[in-house]
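In this view, the complex is presented without one of its protein chains, the others remaining in place.
Coming up: subunit A.
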């Protein structure tokens, strides 16, 4: 049905060691999402779209692990940014929101992931479709594209509940206004349309508009499983080839 090419420029697999990372900054992005700038002790870069694994350890040795995508673009700052949504009754995400402070150290390892990634040799046009915190790896791709290949056409379709839930909202609108090759389609599911934003779930009409006249070479879809299922079905129904669509599912 499809052939899946390995992505160019992927580092050879190596042993991923756990290491400590210092929390350098924390920003409230939306009522439910905070971003965390982390400085791992040793970091040799990553590819946009990858994630890290976080490991928390209680005093008695009990541990919890979760995965979080990297929101920042690969650069030589030696830091990475995560954006974490607080889930009610969750174990790890509320800890980040309620307990973690600048100066803390958090154990992580990475980067991880060799499929939901983009670098300039992969080219475009790109269609990025994110639901809720599924925006995070797409943001890394967008930021990376803006700095290394701004001529690659990219469209972001981003679904959130409300205007105030749009992660990195100001930056996205700024990029939309400043970048002729970047288009933004926002769908708000629980709030009326405003500022050219669409009301309701992503549907066939919105998908058709996002695809526009230039068929994307690669489509990246990320979010909860129901979101990814719905968006991938729309992309297939719009005629995008199965093998050009990559998904990352955050569970649920």
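Here is the rule we use: contacts are C-beta pairs under 8 Å (C-beta built on N, C-alpha and C of every residue); 3 or more make two chains touch, one makes a residue touch a chain; residues count from 1.
We adopt the following convention: contacts and distances are computed from a predicted model.
Not shown: a single chain whose UniProt protein name, out of "DMSO/TMAO reductase YedYZ molybdopterin-dependent catalytic subunit", "NADH-quinone oxidoreductase subunit N", "NAD-reducing hydrogenase HoxS subunit beta" or "Acetolactate synthase", is "DMSO/TMAO reductase YedYZ molybdopterin-dependent catalytic subunit". When the whole complex is considered, the residue among A:74, A:113 or A:153 that touches the unshown chain is A:113. Only one of A:33, A:160 or A:235 touches the absent chain when the whole complex is considered: A:235. Residue positions on subunit A in contact with the hidden chain: 1-4, 6, 10, 13-16, 20, 55-59, 62-67, 91, 95, 99-100, 104-107, 112-116, 221, 225, 229, 232-233, 235-236, 242-243, 245-247, 249, 251-252, in rising order.
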